[in-house]
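Below you'll find the structure, written out as structure tokens, and then a few comments.
Note that this complex is displayed minus one protein chain, with the remaining chains in position.
Each chain gets a letter, A and B, in the order it is written, and its residues are counted from 1.
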Amino acid sequence: MSTRALLSATDLGMIRGERILFRNVSLAAHAGEAIVLRGANGAGKTTLLRILAGLTRPETGNVNRAASHHWIAHREGLKPHETPRTHLGLWARAWGAPTDQIDDVLNKMALIRPSDVSARHLSAGQRRRTALARLLLQERPVWLLDEPLTALDADGRELLLGMIFEHRMQGGTIIAAIHGDAGFDSTCEVTI
Amino acid sequence: MSASPILSAFRQALTEAWAGGAGALMPLGFFAGAAVLVPLGIGTDPDTLRAVGPGILWVALALASLVTLERIFQADVEDGALDLWLQTGAPASMIAAAKAFAHWLTAGLPLAILSPIFALMFQAKADTSLLTHMGLYALGGLAFFFWGGVGAALSATVRRGGLLISLIALPLYVPTAIFGALAMSGGPGSTGAPLFLAASTLFALAVAPFAMGAALRLAAD
Partner (left out) sequence: MFSWFANPHRFLTLSSWLAPICYALGALLIAWSLWQGLWIVPKDEYQGGDIMRVMFLHVPAAWLAMASYMGMAVMSFIWFIWRHEVADIAAKAIAPLGATWTALCLATGSIWGKPTWGTWWQWDDARMMSVLFMFFLFLGYMALRAAMDTRQKAARAGAILAMVGAINVPLIKFSVDLFTSLHQDASVITVDGPKMAAVYLWPLLASGLGHSLLFAGLVMTLMRAEIWQRRAAQIRARLMAGD
């Protein structure tokens, strides 16, 4: 199958101060694939994801982005006064996505009850699900996820795994940094 | 490139300003406090107050801007929202400019609008010049918020970066403060000064966003 890679990177190398985080990292993610990044804490998984997202400039190498991507990081991007509803409203409008789907998305993410609770009063799991809800606001082929399972309970895990499965079925691709059991079959694992 | 991320950034910054508890009241309180303390400090001679009043208000406006600016970018860095803004496809400079402008609207412009009250407390003559001065404070405040935004963006990753922001912003504030005070002095040079003030504000609007954008991209790196 010679489909073009949705996201590919060649020969990435990164330095922090004087420390070489990693070098000669190349990868390519095609439709339906999932790449899992593994490594000890501080090894550079987050940095690699940030390079793939375009947030961090690599020391060497380049990234080829053939498609748009979603970014879910460790810090959810929630302001203390934001509610799940206002958060999704903000980003739907910022991305030019329809706002009439928000109730639907909140439902799917089991956030209907706390939909108007400010983030400072939400549980860690609810905050994580609010961030993950952004994935449903707009269809983007590539998902870059940094420790997406953090703070999720068993139901939350099932929910996310379902979303990942559906996304891959529809031709999307996932690149995720995950600790422990991913819960899905990965196409390949990259260890930093 | 669609404008929706920039507009959203602007709107969110507006809500931000009011949402943080006291919101935009803090710079106002600061402004008021400074304006009230000065006569207590330098004496209540009406002529002295009238002479120093405009200068004091400019200083208070500058300091009040620094107080608000400390929050605007650092919060985004800390909670990960900056990452999201930088990935919307809109230029970082425009996102930054939208936020700086929104904070001027909620903290800088109200101070300008209330300036006649403080001017009267400083024994200014109650005539139409107070309205012109309002416009001058508004223009000057805009420059303060944009240059201060450069300092805030550069210091966004620094814990307790308030002092650093002030150190960076102070030289950049000088032309605006000088032109503003000159414009209100009524003495020689006051006729040309408003034009210089407008020009230096336009200069700030043109240059500062690019510096803010570069600084924000650095903060996210």
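In this text, a contact is a pair of C-beta atoms (placed from the backbone, for glycine too) under 8 Å apart; a residue touches a chain by one contact, two chains touch by 3 or more.
The structure displayed is predicted, hence computed values, not measured ones.
The absent chain, not drawn in this view, touches the displayed chains A, B throughout the complex. In the complete assembly, the contact with the undisplayed chain comes from B:167, out of B:3, B:113 or B:167. From the options B:9, B:136, B:154 or B:184, the residue with contact to the unseen chain in the full assembly is B:154.
For the chain missing from the display, the contacting residue among B:80, B:140 or B:175 is B:175, taking the whole complex into account.
Although one chain is not displayed, chain A still touches it through residues 15-20. Contacts to the hidden chain, counted on chain B, fall at residues 150, 154-155, 157-158, 161, 164, 167-168, 170-172, 174-175, 178-179, 182, 187-189, 196, 200, 203, 207-208, 211, 214-215, 218, 221.
As a convention for this text, only the chains that are shown with their structure count from here on.
Computed centre separation for the pair chain A/chain B is 37 angstrom, with centres defined by C-alpha atoms.
Partner chain B is touched in their complex by these residues of chain A: 50, 53-57, 69, 71, 73-79, 81, 90-91, 93-96.
Contact residues on chain B toward chain A in their complex (touch as defined above): 2, 4-5, 7-9, 11-12, 15-16, 19-20, 75, 78-81, 83-84, 86-88, 220-221.
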